[in-house]
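With one protein chain removed, the remaining protein chains of the complex are shown where they sit.
As written, the chain order gives the labels A, B, C and D, with residue 1 at the start of each chain.
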Amino acid sequence: STAKIGFTYIMSGPFSAYGQFAKQGAELAIEEINAAGGINGNKVEGFFEDSTGKADVALRAIRKLVYQDKVDMLIGLDSSGVAKTVVPSIEQMKTPLIITHAATPDVTGSVCNKYTFRISLNLAQNVKAAALLAKETGAKKWTTVGPDYAFGHQSWEYFEKYLKELNPETTFLPKEDVAFPPFKTTDFSAYITKVMSSKPDGVFISLWGGNLIDFVRQASSMGFFNGDFQVLFSLGAATEVLTALGDKMPEGLWVGTRYWFLANDSAKNKSFVDSYFKKYGAYPSYNAHGAYSAVYAYKAAAEKAGSLDKEKIVSALEGLKLEIPTGTIEFRKGDHQAVTDAHWGKTAADTAYPHRILKPVKIFNGQDVTPSVAESGCSM
Amino acid sequence: MMKLLRHKLFGPTVLAVLLFFAPLIISTYSVMILSEILIMGLMAISFNLLLGYTGLLSFGQGAFFGLGAYCAALMLQAGYQNLFLILLVGMLASLLASLVVGFFSVRLDEIFFAMITLGFGMLFFSIAHNWLDVTGGSDGLPVFVLPSLSLLGNEITFYEPTRMYYLVFGIVLLGLVLLWLIVHSPFGLILKAMRENKQRVSFVGGNVRLLRIVAFAISGAFTGLAGVLFCLFNSMATPEFMHWSFSAKPVIMSIIGGTGVFLGPLFGAGIFFVLEQIIIQYTENWMLFLGIVLVPIVLFFPQGVFGTLRNKIFKQGVK
Amino acid sequence: MTDVLRIENLGHSYGKFKVIEDISLSISKGEMSALIGPNGAGKTTFYNAISGHFPPTRGKVFLNGENITGFAAHRVVDKGMCRSFQITNIFAALTVLENVISPLIIQQRKHFKIYGNVFKDKQIIERAMLVLEQIGIADRADQVVANLAYGDKRLVEMAIVLARDPSVVLLDEPTAGMNPEETENMIKLIKKLANNSGTTFFITEHDMKVVFSLAEKIYVLHQGHLLAQGSPGEIRSNEHVKEAYLGRKVHA
Amino acid sequence: MLKVKDIHTYYDDSYILQGVDLEVSAGEIVCLLGRNGAGKSTTIKSIVGYNHPRKGSITFLGQEISKQSAFKNVRLGLGYVPEDRRIFSELTVQENFEVSFNDKTEIRWSIDDLFSTFPLLDKFRHRKGGELSGGEQQMVAIARALAGQPKLLLLDEPCEGLAPVIVEQLGEIILRLKEHFPILLAEQNAHFALEISDRGYVIDKGLICFSGTQQELQNNEEIKTRYLSV
Partner (left out) sequence: MEILLLNILNGLSWGMLLFLIAVGLTTVFGVLGVLNFAHGSLFMLGAYLCMQTMQLFDSFWLGLLIGPLCAVFVGLLIEKFLLKRVYGRDVSFQLLLTFAVLLILDDAVRVIWGSGYHVVEPPAILNGIISVAGQDYPVYRLFLVLIGPLIGGLLWAFFHYTKWGKIIRAASFDNIMAEGVGINVPLIYTSVFALGTWLAALGGALAAPQQSLIPSMGEKIIIESFIVVVVGGMGSFPGAFVGALMLGLLESFGTVFAGRMQMAIPYILLAVILLVKPTGLFRKGV
């Protein structure tokens, strides 16, 4: 018999790189687990579906996995919007889901449910770490550049909230003076001009992917990084961004990520990075890590439950503690969010790598950056 | 016998009967796909009231579809559970919105009409995408409870896929019957006349602008109805429904199926979904293959797949 | 006050380019009149300006005593004036019958009726068939217009106009492109209609045979101005008109 | 010069020309008469190369041209004046001539020659084609065909919709052009056509049903009443 896992990622279109990373991570985990005898003696089989990044398509994909392929477990989801709108239907399908990328706090907050878990660092955790860091920098007046959709706005909202709590002295530019370029923007010059002319002490930037690459390059050429202010990139340490930018990424910038492959020396992490590199010839991105770890989380839950029964898996996942490459995590009972460490660091050149690495790395303990269940607003 | 076969209601009746009994034979997942085909088919046929009958290529139907969906999601969120009320409000909201958009758009033609409706559609998209407090912004609105229907003292819920299918089937059938009546009414004939020659219509006394606005509003209302159903079926409303790429779907479906036949766009929707399912099964490069499949459809089926095949078969029948 | 159509000081310019200027005329009920003039004199422009194709830049148009200047085309038709076009303007993909039914639906204010089958509407169908019979294409009622011969298309154009039962009919070159036999029939048809229904016809034509056999009164347009008006006899002998338009050789 | 032999032309499935034969030799004006829809324009279009006959041959200057694209035939020396004139409405009159100008052959009509042949057009030189009246456009259409340095001119109903006085002028122009090249004239207006042509064919339902000299045509009452309704 087999344990069937259904994966739903963006496999096509502009953001398919994320789906490809996740698929690689998942396939690596499945291979390793099968080589070691499977889950409770069951061979693991992966089913991959394409969400295309659209909510209705993602839901159709999940329905196919549940009703047609009859999977025991669901893993995936990249986009926050997709995750948030799909989650209510997960409850109808009575199949556990571990989210590995989508960062909106809501899926383990206002719209949380019994079947939905998240193993990856969420927006609140990442931004809390950013706020802790921002406090250390001592910058007083902050502004932001973020994509003009929920993620960008929420990032800024949380950043304001946390930093204000940490240091009531700080000020934040009002809504109309910060920069929220629409997601499709390729020319950031006007925003760069706007931010520079507002003369801040610190800029919190939540752009990601292609937006981030374009921004960094255009900002460099407009002298943005020579400015007299601190810059924090909440997702600047994503490997796909660092790889594309290569030595165009300025050194000495604070960048955050959901997983950094050099952040810890644990045997788990070392073996993951090594086998991943051996198999794919690249360092694992956070999305590869998320999918890889989620498969192991499923394994741990199944072993704890001693069964593949979906309801039992759900109970086993609640409160489950396990070590994954990024560190030890716990799926909190109250909201099903993994309590996991957040990683930040300063960009630095290192000839051993084709791209910038983080030096020094700053690890924020999961307990310190994860808001309480009460704060998350989840009630199951 | 031959006469029966040739009766114009024969095909549609057989189709309706088949669709009614389909869930008994096919898998749950296929039932869900079929629900989706019916909903998109309703959208495409409403759209074709404009393209096929009135000669207007609207590239902003997503706006009305999305509006229907948001109305449903907001009402459910606010605790309104009455199915008919939700359907009615969704249609009315789309009707009003399309009256406004129509008022400004219908004096344009052809590609200009396509572009201005695209513009209005994207305006709606921008609002839905950015009006966080009401629409949930880019994330959209998740729906947690579905309305139920009390029938003969029984509460019927629609969480179960087959029941949802019958809900969709019933409403789409009703919608299509209404659209069919409209298309064959005096108004419908005037629409076709406008498609052929709007100048002539105005020179025999028809107020072309008003007629077009009404056509646009009817189309918008039924598109909104489809949107409500889509929201119920997927328990969500997202700005994506209003994006131009969503508005392109009924265009593609209508052309694939055939704009000259009433049910053509419904078949187009079916072909589109089935193609997509088949291609996705074999490759991640489904865009590439979808493109490759679309090319011969455009080149070799001038009346759409359904329209062209039907013409072929019937011609042979006559000979 | 028997003037059905009265035009006062009408003028029109395309941009700076004045095409017609200061045209005044009045047509009494049932009168058959014609507007002639060389190419580019502004006949079509004149028609467009009074029929609602575009508003004239100057002057006024009265129909049955009512000022209809600048009315949109469909309102002009509602007031009782309907026109044909120099270039055939019909519903190509519809059948002959549907071509005639369409104006009837509008005339009977049923064009916003979104239910019911027109082909079962006796009133409309009977009237439509009557018009087709008058015109002489009732036998082709079920044919798609696009497949008809040119002459028949012109007849459909007429049928559409007549279906609205207008009190004034403007015909822009009704026999252009027709063969002599068809032309002959068209002349007969127009005469018959004028006699039977008291409809007022106002036509433009280059075919002088048509003009002289139909018109009771002729207006000659030249470079945007009314050069002359009068009975066919007067026009035929008018030296200015001969000079500018008819030429010396026409013996029509 | 031009020899059309047994051509059969279709529009999609409809069989229009059912075996048309005709000939035009140097120095003559030949008219093609027939009532509405008889197939005159279709014949002209088949010769020009818009609607290739499925069967039959067309030779021009000894070259088989029945399967050749229109633009090649025009470059070879066919001047074409279509029945609906088709002036390039957004180009000025002069530009209309320039784009049609064939400089790959012996130049008999320079652009200035065209304006001196049609002095009426001179004052419209820089006016857009679309802003001219029907008669003016007809002049432009003929002059434009001359810019292609034709060796044979195909005129399709040049007097349709033109005022009698213009028709008169046109007749004179056509007679003058005859000195330069032969002309094939498709006409419904038999009065006009017979007055200026040397020979004529009568076409009906896609078949040539009569051919003869101007005199023969003028005198054949049967043909005149049956096919030309004169």
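Things worth noting here:
As a working rule, a contact is a pair of C-beta atoms (placed from the backbone, for glycine too) under 8 Å apart; a residue touches a chain by one contact, two chains touch by 3 or more.
A quick note: this is a predicted structure, and the numbers were derived from the prediction, not measured.
Within the whole complex, touches from the chain that is not shown fall on A, B, D. Contact with the chain that does not appear here is found for just one residue of B:19, B:156, B:210 or B:290, B:290.
Only one residue from B:22, B:96 or B:115 touches the chain missing from this view: B:115.
Within the set D:80, D:118 or D:192, the residue that contacts the chain not displayed is D:80. Check A:182, A:252 or A:306 against the missing chain and you find that the one touching it is A:182. Touching the chain that is not shown, out of B:28, B:77 or B:126: B:126 (per the contact rule at the top).
In the full complex, subunit D makes contact with the omitted chain through residues 48-50, 69-72, 74-75, 80, 82, 86, 88-91, 95-96, 98-102, 144-145, 147-148. Although one chain is not shown, part of subunit B still touches it, namely residues 51, 57, 104, 107-108, 110-112, 114-116, 118-120, 122-123, 126-127, 129-130, 244, 248, 251-252, 254-255, 259, 285, 287-288, 290-292, 294-295, 298-299, 302. Taking the whole complex into account, subunit A touches the unshown chain at residues 12-17, 20, 148, 175-176, 179-182, 184-187, 189-191, 193-194, 196-197, 209-210, 213-214, 217-218, 221-223, 226, 240-241, 243-246, 248.
Just so we're on the same page, only the chains that are shown with their structure count from here on.
When the C-beta pairs in contact are tallied for C-D and for A-B, the bigger tally goes to A-B.
Each chain gets one centre point, the mean of its Cα atoms, and the points for subunit A and subunit C are 74 Å apart. If each chain is reduced to the centroid of its CA atoms, subunit A and subunit B end up 37 Å from each other. Across the assembly, subunit D contributes no residue in contact with two or more other chains. Of all the residues in subunit C, the ones that touch subunit B in their complex are 51-52, 72-74, 77-78, 82-83, 85, 89-94, 98-99, 101-103, 105-107, 110-118, 121, 160-161, 163-164.
Residue ranges of subunit A in contact with subunit B, taken from their complex: 11-13, 16, 49-50, 54-56, 59-60, 63-64, 67-68, 80-81, 84-89, 92, 104, 106, 111, 148-151, 153. Residue ranges of subunit B in contact with subunit A, taken from their complex: 27-29, 32-33, 36, 129-130, 132, 136-144, 159, 161, 230, 234-238, 240-241, 280, 284-287.
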